[in-house]
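A protein chain is absent from this complex, but the other protein chains hold their places.
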Amino acid sequence: MVREVVTLEGHIIDSRVLGTVLDDVLAQGGQFKILEVHIGTTRDERSHARIEIAAENLDKMHELLEVVGKHGAIWYEAEDALLSPADMDGAFPEGFSSSTNQQTFVRHGGQWIEVRDQEMDCGIVYDTAASEFSCLPVIKIKKGQLVVMGEQGVKVVPFERQRAGGVFEFMNSEVSTEKPKHTIIRNCAMQMHAARQEGKKLLLVGGPAIVHTGAVEHVVHLIENGYIHVLFAGNALATHDIENALYGTSLGVYLDRATLSEGGHAHHIRAINTIRRCGGIAAAVEQGVLTSGIMYECVKHDVKTVLAASIRDDGPLPDVITDAMVAQDRMRDLVKEVGFALMVATGLHSIATGNLLPAWIPAVCVDISPSILTKLSDRGSFQTVGLVTDVEPFFRSLVAVLDEIEKG
Amino acid sequence: MVREVVTLEGHIIDSRVLGTVLDDVLAQGGQFKILEVHIGTTRDERSHARIEIAAENLDKMHELLEVVGKHGAIWYEAEDALLSPADMDGAFPEGFSSSTNQQTFVRHGGQWIEVRDQEMDCGIVYDTAASEFSCLPVIKIKKGQLVVMGEQGVKVVPFERQRAGGVFEFMNSEVSTEKPKHTIIRNCAMQMHAARQEGKKLLLVGGPAIVHTGAVEHVVHLIENGYIHVLFAGNALATHDIENALYGTSLGVYLDRATLSEGGHAHHIRAINTIRRCGGIAAAVEQGVLTSGIMYECVKHDVKTVLAASIRDDGPLPDVITDAMVAQDRMRDLVKEVGFALMVATGLHSIATGNLLPAWIPAVCVDISPSILTKLSDRGSFQTVGLVTDVEPFFRSLVAVLDEIEKG
Amino acid sequence: MVREVVTLEGHIIDSRVLGTVLDDVLAQGGQFKILEVHIGTTRDERSHARIEIAAENLDKMHELLEVVGKHGAIWYEAEDALLSPADMDGAFPEGFSSSTNQQTFVRHGGQWIEVRDQEMDCGIVYDTAASEFSCLPVIKIKKGQLVVMGEQGVKVVPFERQRAGGVFEFMNSEVSTEKPKHTIIRNCAMQMHAARQEGKKLLLVGGPAIVHTGAVEHVVHLIENGYIHVLFAGNALATHDIENALYGTSLGVYLDRATLSEGGHAHHIRAINTIRRCGGIAAAVEQGVLTSGIMYECVKHDVKTVLAASIRDDGPLPDVITDAMVAQDRMRDLVKEVGFALMVATGLHSIATGNLLPAWIPAVCVDISPSILTKLSDRGSFQTVGLVTDVEPFFRSLVAVLDEIEKG
Partner (left out) sequence: MVREVVTLEGHIIDSRVLGTVLDDVLAQGGQFKILEVHIGTTRDERSHARIEIAAENLDKMHELLEVVGKHGAIWYEAEDALLSPADMDGAFPEGFSSSTNQQTFVRHGGQWIEVRDQEMDCGIVYDTAASEFSCLPVIKIKKGQLVVMGEQGVKVVPFERQRAGGVFEFMNSEVSTEKPKHTIIRNCAMQMHAARQEGKKLLLVGGPAIVHTGAVEHVVHLIENGYIHVLFAGNALATHDIENALYGTSLGVYLDRATLSEGGHAHHIRAINTIRRCGGIAAAVEQGVLTSGIMYECVKHDVKTVLAASIRDDGPLPDVITDAMVAQDRMRDLVKEVGFALMVATGLHSIATGNLLPAWIPAVCVDISPSILTKLSDRGSFQTVGLVTDVEPFFRSLVAVLDEIEKG
């Protein structure tokens, strides 16, 4: 029998890592002996466990170590990660280590080094000069850069939900409409308020239903009160917000009467045309053409905005970044500063943001359709709290709770 | 050529009946000559038009008259409706006239007599003693009762949406999530307030998601403020409301924390058991066992309640009517007094209510799933305004707007 | 420190029970020592583990034993379950043990006795004469019957998914539309074929969308080929099936042309009336009035049928059981013989069936709306495999695969 000792650290009881590791060892045909379990006695003290695992041969042992390594088990006798130079621009060598959105360490020179710029579905490259590992999208790799290969010497530390507190305590594996909505919204508000107090940047990712459902005034309120510092959206949100500012309609429907405007189907393209004539949104604000709405407030309050194009766009507005990779890169930069993400009524931009966000940044995704939330989860952004509810009433409640919190 | 003169009356321009009739005549191979069009010049003045239609033979003319009769065209030369005695209990003669939920007149003795108790999918029976026609469900017909046969002498007057005002002005053929929600909710509130001012009875048809989403407090507020006089629901709404009153949970989830209660999965059956031990909901209120919630308020405010059983019921509560036909009949009685219906988060009870409501009673159906609203519409309750939104935030907004309206 | 030894038995590794128990002990502040782990080496050999758990006092120990008992840990030093006589008809004593749909044992006279008629949300009563425990719905309890109280001496053995094989291997916690549909349908077919080969009864629970989507021919094929022995449905499925047989329409839409029939909105009520005139479905078949369709085949092939009324029913057909509790009881009887359940396009009847089915009976629930499947899961029928797909194409594929399997 081959034997190795692995160590588990962190809040291993809350996150059920210990039991999972033991079960996996047995399920894979291994055996285990618990050498030591130390349970943290306060909320902040971390637990650790040392387990000897046994396998019938070296191959089997490597399988076992790989399996338990995924749950965060550290094999101190681990070898360094393998590095291989990229043999071409824009593609990794076959067999590269593919990143997740979880905290990751790479063993190098006998040390576990935390990976920077954590992002899922990237490669991990080594900067020899800085002695740093960081995630890099495939499109950006240059020939000669050192790429981490395979699973050896790579350790993933799963995000611990229970200890996270805040909105994550409400996290559910199941997306359901039958939840106490106000409780969840209140918790979301508390988390947003706390993030603002701690000086973190808050991100809103939004779709045009924000305008269609009549929630512009609430988002304006959030911007004015310092709850939105970064905005990711598309041409549609901006266009319909401006349509509403100029014509009082969204998709041609009067928002204050819920009736269709005669000729209103053309309002959005007229709005785009008007902004194009001004030379852009900020210019339209300066020229006094655009005097209200979300985009107006973003200009006034210096909200950092990425308007990313999609192929269904009319126009688009001059401010829209038409190249997806350029837009993605701008989002990638801004996401680094974000401490809380609120994603509302846009599958496209929410999944895009979920792709870029590390697992430990709290994120709430709101949509009236459960299927958007299921898709987000299917694509690996399982750390996002999914809330199935309607856009305008959601923002109305959120704003009311935030106002209450501020009043104390 | 056979020629006949038909008359259209009512708000025939607003409801586009005139054009529809002319198009149909032409489409069916007939010809027409407009003899007279008189347009009402005030909102209340009705319009009328006299049209001569021509067909190549009598058969064709009868077809034409049948088609245009459906749009409310009156054929003054009409013959009386045919009556036939029921030949058995519990079934109409084959060829009976099947009713809709629209206002209907039957020609008898050369007179057009309005049908009473209008309800879709019934037969129309004649009470010789009272000289009255009324709708009767098939299950209730007794041998010998006189039943209206075929289409002759039966005239349906379609409900005129545009003139109806209030919430009906927002009526859309399309069920969409992308509508200005607060505008629609505000209009719904105004209609409810007006109905209450006019002394009409308001009906709430509700599903258990009212409790699951945390909306009990809002419904309690509505009852206390005189906005709910009749309640149609099932065992589930009552059970989870009582579970919430007794345990603070709904389906075992703490509503103020959004977390699962240990052992909470049994709370609803324990709640049922407790009420069964008391002998019923009113008895539980009297004994001080049930002291809050929707059902408590219904007892306290004398809301007329029908709790209709379904086969998925646990228990059920002693107050639940287990026979569907008995429950339906009780609903049929109560619906007669209703001037406004609010149907929330229950496909089953909403469709049941839609089956019983005449087309001219304003009804708003709220559900987070568009498919429920599409089903309601597929089943003929097309006069219902469908609102795709979330339950708790809907009630929260509704209550806030009603409070504003009352404050003036 | 108080110490007790508990034993885990069964396929504890596959079902991750061991790790879960250890984690729970630690999470609740207890400690553990693994005395023995024996892993079954063949698929059929069961594993067992003996664990000593320690708590700081007796109260804490009882908590621990309760928690681990839920995962199937047996405390051999367990005391007998407490029994208390019912003090009235129709309600259990407060504090009764509420049943789940999992296999359950009650300790009595030092023996673990398996509970019969396992069904969720019931009480457990003891039949002194037969020395048997069985589940009993609250409505049926009679004064004086002995009822199991609390958690002492009650052991639940969770259903082991991985070992179950067949369709259960595909079980997912997440309801998603993005799954390989044909693979899942093929597996469902294989399970149905195996169940038929083993002489088990197959249950179809169906909603009217079976008819609306044009799947009648496929269900007829299943009946003719011995894949449906029991049918649970409502008035709507039967009515629209008969409407289709008599008129070629469903809800007035011609199924072979997908166009609306003139006057078709009355077809379903005429169909009901016709069957009422005959005296019932079987009588209509006998009289040659009903000559095709699902209900016709059910009569011809002696499929045991429960048509349960709901308050939204028109008519209803004479065969419909109008009292929900009577219908539920008839379903309860028939469910006892069922070895596989296929539930299609009916939230109402599927949840009703899920309430009655023990967890170990394989069940597949098909609906185009994910929310129905989420509701089913929220209500405790988590063992059901949810398949989000469309009704007619589902049956078309299912029938094709079954035909292939039969041809070998």
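In order of appearance the chains are A, B and C, and numbering begins at 1 in each one.
Heads up, the rule we're going with is that a contact is a pair of C-beta atoms (placed from the backbone, for glycine too) under 8 Å apart; a residue touches a chain by one contact, two chains touch by 3 or more.
Note that the structure is predicted; figures quoted are calculated from it, not measured.
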item: Absent-chain contact - pick from B:134, B:177 or B:397; value: B:177
item: Identified contact with the non-displayed chain, of A:104, A:118, A:305 or A:355; value: A:355
item: Sole contact to the chain not displayed, among C:219, C:388 or C:402; value: C:388
item: From C:20, C:118, C:250 or C:322, residue that would touch the chain that is not displayed; value: C:250
item: Sites on subunit B contacted by the missing partner chain, in the whole complex; value: 13-14, 16, 18-23, 26-27, 31, 34, 37, 39, 173-178, 370-371, 374-375, 377-378
item: Subunit C residues touching the omitted chain (full complex); value: 169-170, 177-184, 187, 208-209, 212-214, 250-251, 253-259, 368-369, 388-394, 396-397
item: In subunit A, positions touching the absent partner; value: 88, 90-92, 94, 96, 98, 100, 121-122, 137-139, 251, 265-266, 268-270, 272-274, 276-277, 308-316, 318, 322-328, 331, 347-349, 351-352, 355, 369, 371, 378-380
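Methods note: only the chains that are shown with their structure count from here on.
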item: Centroid comparison with subunit B (C-alpha atoms), farthest chain; value: A
item: Innermost chain, taking as reference the mean of every protein Cα atom displayed; value: C
item: Of all residues in subunit C, the ones touching two or more other chains; value: 371, 378
